[in-house]
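One chain of protein is taken out of this complex; the other chains stay put.
As written, the chain order gives the labels A and B, with residue 1 at the start of each chain.
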Amino acid sequence: MTVSPMIAGAAARPVARAFVPGNAWALARRGLVYVLLSVAAFLSIFPFFWMMVGATNTSAEIIKGKAWFGGALLTNAATFFAQVDAPRIFWNSGFIAVVATALTLAISSLAGYGFEMFRSKIRERIFGLLLLLLSIPFAAMMVPLFVMFSQAKLVNTFASVILPTVASIFIIFYFRQATKAFPSELRDAAKIDGLKEWQIFLFVYLPVMRSTYAAATIIVFMTNWNNYLWPLIVLQTAENKTITLILSALTSAYTPDYGMILFGTVLATLPTLVIFFLLQRRFVEGMLGAVK
Amino acid sequence: MSSLKLREIRKAFGSLEVIKGVNLDIADKEFVVFVGPSGCGKSTLLRMIAGLEQITAGDLLIGDERMNDVDPSKRGIAMVFQTYALYPHMTVRENMGFALKFAGVSKPDIARQVDEAARILELGPLMDRLPKQLSGGQRQRVAIGRAIVRQPEVFLFDEPLSNLDAELRVHMRIEIARLHKELQTTIIYVTHDQVEAMTLADKIVVLREGVVEQVGRPLELYDNPANQFVAGFIGSPKMNFLAATVVDKSADSVRVELINHQGTRLSIPATGGTVGEKVTLGVRAEHFGEAGAGDADVTLKIDVAEHLGSTSYVYANSGVEPLVIEREESRHQFGEDRIVVSISADQAYLFDSKGQRIR
């Protein structure tokens, strides 16, 4: 092979080497990134701060935009507990969210594992169909669903809130994606060790996929705790309502007592925050597995 | 024009110093290999030359110009990465032409240069494929092609062959050596594999813990290592080390006694060392002679013998020290469990307790 003219010309035509004040420019850009992120972080956190501040102020002060802690915390708390049967309401919310989350994770991860590990033409077709259904909004099934539950005399029960949510196509899809990263050698090794498929799932897959479950827990718990439209439709008596519904009703008053409501929202936000901070470390890890 | 000078180059991550003052001259068109165990700082050093890592202290000169703060793309370098770093969504052709697009090269020129590089690397039939449709060796060639297209004065290779299987590695090694001949540019090549270093380099730089241990031509390092680390790192199988004590010394030789072979003494031509000092005697596998042929004989217990056809390796031990002995007469059966070999003083190396060579 001969030396090409183009390559031979390389030495004669050096790559441009103008001095670039790389440091100054890089520093300026770095500064800009910090400003951008700081502003974003501030704007993201401020409403939380505002919520906590609001819980200590009177409604009048809040509407006037007072942005520092005041002395109305106890009054707000007293009003809130007087108007809302808090233990009952939080029990409702907690029960629904916990049961729905546990069932969703169980059923959807089983399905995700099943779709990925046991591929067959017909199951792939079904999976494709499910992905299509993913794009059908809840509004389209809301009315028949309500009619179904009223015919089954299940309206105003927790079952009516939980049942339609537990088979989540989104979470099935998420688990299937994550399962692609599950090393199939592990399954083979477990098989050779004599484990049955359900044992592999329970004792190998589940522990290995901790992060995936953690991320899914955050998402599903959040969704259920915050679920609004469907509970609004099926939960009809005050003692069965969730905290979300109760607070919403209070907010819709003609002159809402913001101090008292914000006190309630602090309480209502705590569970999701606790779950998030407990599982946060695994969250990004889990998402990573699914996005691959 | 494309010589490099490194002057007291340092790199610290916080309080941890990983490059501890490297001085190095690299001549134009030289093929230099940085070699060392993982974590020795060889990749960091390369990345500092590339401009991917800030230089904490010291000066980097490429062709007499200080490059410390110059943008990577303006240093006249091109780099081939361990992971190839091909743009996954672009075809081979697009991958190779991408840099030129931003260098203001006209479209016909881009096409011409890309085609030229493709011809050199025999990438012709692959030009419209995506990286994921290529084998490891092909990706490697595309990565090199992408570097060639930019007509750099200095090529940087960061462990380019470590993701390939053994056979392909040998093949690509030859390919890279051929390219260096053809392109006539400076190459800096990082590897942990001393065989790659020995076969490719004009000059090897052995690094350990951020310090240059020795610089020299491959055989220079092999024949004349500056210290025990280089002696042990360069060469396969590794040099054998036997513990010894200095028992006597004269004007031009040092007499040592092997600790694990009581009574075995030999005089090594050297001027350093003090009587009573604990030293290490280094002997290469191929330098063990037949019994009686050298200056001292040692008796060893055989663990395993490997017959490779043209040579055999005998793995033996002297109680505590494992040793490897190379024997050319491969059909020789080492039936007995003992072997007597000789050591020649002029083919042995002496190292002090800090690992420095006693000359």
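To be clear about the criterion, a contact is a pair of C-beta atoms (placed from the backbone, for glycine too) under 8 Å apart; a residue touches a chain by one contact, two chains touch by 3 or more.
Methods note: contacts and distances are computed from a predicted model.
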Quiz item: The complex lacks one chain in this depiction; which UniProt name from "Anti-sigma factor", "Cytochrome bc1 complex cytochrome b subunit", "Lactose ABC transporter permease" or "DsbE family thiol:disulfide interchange protein" does that chain carry?
Solution: "Lactose ABC transporter permease"
Practice problem: Check each of A:Pro47, A:Gly71 or A:Pro183 against the chain that is not shown and name the one that touches it. | Solution: A:Pro47
Self-check item: Of A:Ile136, A:Ala189 or A:Leu202, the one touching the omitted chain in the full complex
Solution: A:Ile136
Self-check item: Interface with the unshown chain - residue positions in subunit A
Solution: 29, 33, 36-38, 40-41, 43-45, 47-48, 50-51, 54, 62-65, 67, 107-108, 110-111, 113-115, 117-121, 123-124, 126, 130, 133-148, 163-164, 166-167, 169-170, 172, 197, 201, 218, 222, 225-226, 228-229, 233, 243-244, 247-248, 251-252, 256, 258, 261-262, 265-266, 268-269, 272-273, 275-276, 280, 283-284, 287-288, 290-292
Self-check item: Touch residues of subunit B, complete complex, unshown partner
Solution: 47, 50-52, 71-74, 77-79, 81-83, 85-90, 93-94, 97-99, 101-103, 107, 110-111, 146, 150
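Everything that follows uses one rule, which is that only the chains that are shown with their structure count from here on.
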Quiz item: Using the average of all C-alpha atoms in each chain as its centre, how far is it in Å between subunit A and subunit B?
Solution: 51
